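Here the structure is laid out as structure tokens; the discussion comes afterwards.
All protein chains of the complex are present and in place, except for one that has been dropped.
Just so it is clear, A and B label the chains in written order, and each chain counts residues from 1 on its own.
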Amino acid sequence: MNPTLDAGPAAAPTTTANTVELRGVSRWYGNVVAVNDVTMTLRQGVTGLLGPNGAGKTTLLHMMAGFLSPSQGEVTVAGQPAWRNPEIYRTLGLVADREAVYGFLTAWQFVLASARLHKLPDPAGSARQALAQMELTDVAQRRIETFSKGMRQRTRVAAALVHQPSVLLLDEPFNGMDPRQRMHMMALLHRRAEAGATVLFSSHILAEVEQVSGTVQVIVAGRLAASGDYRSIRRLMTHRPHVFAIRSSDDRRLAVALLAEPAVAGVDVGPAGLTVRASDYGTFARALPRIALREGVRVRQVTPSDESLESVFAYLVAGPSGVAGPNGGSA
Amino acid sequence: MNGTVAAISARALLGRRRFLLLLPLPVLLVGLAALAHAAQPDPTDWGGPVLAGLGFGVVLPMIALLVGTAVLGAEIDDGTIVHLLATPVARRDIVLAKLLVAAGITAAVSAVPMYLTGLIVAGGRLGLGLALASVLGSAAYSAVFLTLSVLTRRPVLIGLLYVLIWEGLLGNLLAGSRLLSIQQYTLTIAAKAGDTTLLPDKVSLPVALVMTAVFLIGGTVLAIERLRSFRLTGETA
Partner (left out) sequence: MAELTAGAGGVRPAGRTPGGVIHDIGYQRYTGPRLGRSRVVLALFGHSLRTAYGLGRTAKAKVFPGILVVLGVAIAVVAVAIRTQTGEVEVNYLQFVDTMSVPLLLFLAVIAPELVCRDLRSRVLPLYFSRPLRRSDYALAKLAATLSAAFLLLAGPLLLMLLGGLFAQTGGAHGAWHEITDFLGGLGYAALTAIVWGAFALPLAALTSRRAIAAVVIAIGFVVTTPVVGVLMSLGGTTARQLASLANPVSLVSGLEAWIYRTDVQDIGGFGPVYLLVAVALVAVSTAVLLLRYRKVAA
């Protein structure tokens, strides 16, 4: 009778119920612009909101969650405006970044209260499930003020999940979690997304975003710098050369041949192999085997060495924002 | 009104050790009245200072201040209010629940000693009059301090200035400010309901009753409306 939290396709809501849309959203405080003309649409799946501290991630999340009004633009959840609209919380769950909890309540009491406040038909059952999901059943009768930071975090997530929201917003949710808990949480977020939810979490820790989702919204100094799969974003940044590490049977010979290729911007010869900077990924990828074959060099290893989110991110943060990526790509 | 919100708020106020900080005030009130009565059964000289000076002047407003700002202001300060607001519960229900808890606790902690004091001073009629005025005063004060908690980031300080300076200092000096002083309403209601001349009734009874209602209803409506537009400021530091 109780739908499980890992519901199958039968429980998947319609697309519009879990769509979060921002259109031309800006937010300023006096002279300081916290969010600058952001347009994005979030649909089912896990999206990472990535950006350095102070970039406007929390401001954006609060606007999506209806806790801040945009100075300009519209924020809608499932087609309804998010601001001054308590009804959105029937299908929206928020895990804020402040560590605030009612310390004097036990985990059970807190999640149960959350279930009741969400007007669920079976508060006790839903609370029990949420606690089990977050592996808090054993400690549920202890007061939250006795919990460690990671346990408090999980309690807050349990309280936000108890009504099985189809939109889940989390602000730096992996803070204070140990690696095992982090993996567990990532798996949970993925399961929620597969069940039909739109999950958005913010982070400034690149490793987290890399592991949880390939889909990313990068926000830098209040502007949306890039959206979409981070590997695709990387490829779109044709201003930046791609870097490959190549090991072969005859590095120097290969290096000479590669330098003749127009798609190659530079080659470094090092003790561990070649480091090749290619200005055009596609052309270089096609040219490399052809050149190797012609020169009779056996290529042993080709590693793209800067596909990581770190280099993408560092470039977006440090560079003159010359990214030609499209705004408003869908998740 | 929402039961869960009320339960959490009540637990937050009553379950903590710091609630005991409130108790010296009622004890002092009753103790002083008992002492004075033992020394001088005729309350003509000391009745005014005890009931008006200590009771309605300090004990009731201070208890209301501490309870009324803690019930919502402390939650906003800590950030735990998000757990209540991120739910489909109507803002009206949240405010009413907290108002009920704040007014209820304030009334209980003030009306009971007031009744006992009245009993000591002049008997049951006075006791009931004082208790009634305490209950109505608790409601009005709680609404005001609840609203201050939503409107400003320093509700305690502003509430303190209101009680000490507006009601205390100026209320005695300027006739006009008496019309806007909850303390004066409670004094009048107590004087009329308790049938006593010990208390000054500088404001007429109809005005006192109407203005108490205005503060209560007006404060509540304002708090509800402002809570609907509650904003979490961007970054936390």
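Everything that follows uses one rule, which is that a residue touches a chain if its C-beta (ideal position, glycine included) is under 8 Å from a C-beta of that chain, and two chains touch if they have at least 3 such contacts.
In this text, all values refer to a predicted model and were calculated from it rather than measured experimentally.
Colleague: If the hidden chain were put back, which of B:10, B:30, B:59 or B:182 would touch it?
Modeller: B:59
Colleague: Using the document's definition of touch, tell me which of A:33, A:120, A:221 or A:245 contacts the absent chain.
Modeller: Candidates A:33, A:120, A:221 or A:245; residue touching the omitted chain: A:245.
Colleague: Residues on chain B that touch the omitted chain in the whole complex?
Modeller: 18, 21, 25, 28, 32, 36, 39-40, 45-46, 49-50, 53-54, 57-59, 62, 65-66, 69, 74, 77, 154, 156-157, 160, 164
Definition applied: only the chains that are shown with their structure count from here on.
Colleague: Going by the contact rule set out above, which residues of chain A touch chain B in the complex?
Modeller: Residues 27, 29, 34, 53-54, 56, 58-59, 62, 65, 67-69, 84, 86-87, 89-90, 92-94, 96-102, 104-105, 110, 113-114, 116-119, 159-160.
Colleague: Quick check: in the complex, which residue numbers of chain B touch chain A?
Modeller: So the residues of chain B in touch with chain A come to 2-5, 7-8, 11-12, 15-16, 78-80, 82-91, 228-232, 234-236.
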